[in-house]
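Shown here is a partial selection of chains from the complex, left in place.
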C-alpha cells in the first residue's frame, strides 16, 4: 500500500515523539539516582532506543534503524539533556509525559510487531518482538541502575503492548488493510495503559507468590 | 552425514524439552520474587531462549533460531504458565526438574558449540559459544531480578557446559563422526552436573578472594 507523504510524515513525527518521551523516562530516572551527565544520556538513550535495537538485532535488520537514522539518537539525547537541565519541570509535567509515554508504548508495539511480520516471522514471535520493542528500553533503563525492571512488577505496561501487537497480528491474519489496523492497535494499547494507570489496575500475580 | 528422520525428531524433542525445563527455572524464580504474569513469562522466555539468541546474534545467524521456529517460544511460554499456575507442584518436582535441567545444559552446550564450528569459528570461540548457549539464559534470568548470576557463584554449571563443548571440539578436531561425539559431549556435561549437585562440589575460587 503506497503511503501518502502526509501519513509518512505523521508516522515519523509520532515515532520521534515516542522516542523523546521514552528518553525523558530514562533521563529522569538517572537524575533521581544521582548519575552524572553521561549516566543521564546513557539512560535516556537506552530507554528510548534499546527496544528497537533488540528487535532489529534479533531479526538481523542491521545496521539497526535507531543508528541508521540519526534523528532517533538526537531525540533521545535531547530528552536526556532536558531531564538533566530541567528535571523539576519534567517532573511537574508528569501527567502529559505519562500520556505521551502510553502513546509511544502503543506506537512501538505496533511498529515492532509489523516489522517482525514483514521479516516473515510467525504470529507468536511477532507478538514477542512487539512487546520487546515497546518495553525493552524500560527494562534496560532499570537494569542499568541495578533495579528489578518496573514492567515485570505489576503495572499494566507490557500487557498493553501485547494487546496492541495482538490487534496487528489479528488484523494481518484476517487480511485487513494496514492503516486502520495500525490505528486500532495503537489505540487499544494506549487506552488500556491510560485506563489502567487511572484506575490503579495491576497485572495479575501468581496465587503462589 | 545424513540424519535419519527418527534421529532428527529425537533431537528436536530433546531440544524442546531442554527449552521447557530452562523456562521452568525462569518462571519459578519469577514467582518466588513476586513478579506479575508478564514478569513470569519474561523470565521463563529469557531463561529458555536468551542463550541461543546471544549465540545466533554474535554469529550473525539471524533471524535467530529461537524466533524462526515458534515451537521454542511456545515451549518457554508454556513453562512460564506452568510455573505461574502450578508453582508448588513444580517446586515439589525439584529433583526431576534438576535432572532435565542438567540434560538441557549438556544439549545446549553441544549444539551451541557445533553451530559455532559450522559457522567457521575456531575452537576457542566455539567453546565460548557453547557455554553462552547453555548458561546465557540463566545469566539473564538472574540479572532481571537484580541478582548476581548463580552460574558465576560457585556451582559446577558453566564448567559442565565447558566440558560438553570441549568434547565436541576435541571430537571434531580428531575427525570423529558427529553422532557419538554429540552423545559423549551431552553425557559428559550431564554427568558432571549431576554428580557435582549430589556431592555438593563447587567450582574453585581464587586463593585471594
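Chains: A and B, in written order; residue numbering restarts at 1 for each.
By definition in this document, contacts are C-beta pairs under 8 Å (C-beta built on N, C-alpha and C of every residue); 3 or more make two chains touch, one makes a residue touch a chain.
What you see is a predicted model; the values in this text were computed from it and never measured.
Shown here are 2 copies of a single protein sequence; counted across the entire complex in this file, the number of copies is 3.
As a convention for this text, only the chains that are shown with their structure count from here on.
Note on subunit A versus subunit B: their Cα superposition corresponds to a rotation of 120 degrees, in steps of 5.
Chain contact summary for the complex, subunit B toward subunit A: residues 30-40, 42-43, 45, 53, 57, 60, 62-64, 67-68, 70, 73-74, 83-85, 87-88, 143-146.
Across the interface of their complex, subunit B is touched by residues 57-60, 116, 119-125, 128-129, 139, 143, 146-149, 151-154, 157-159, 162, 202-209 of subunit A.
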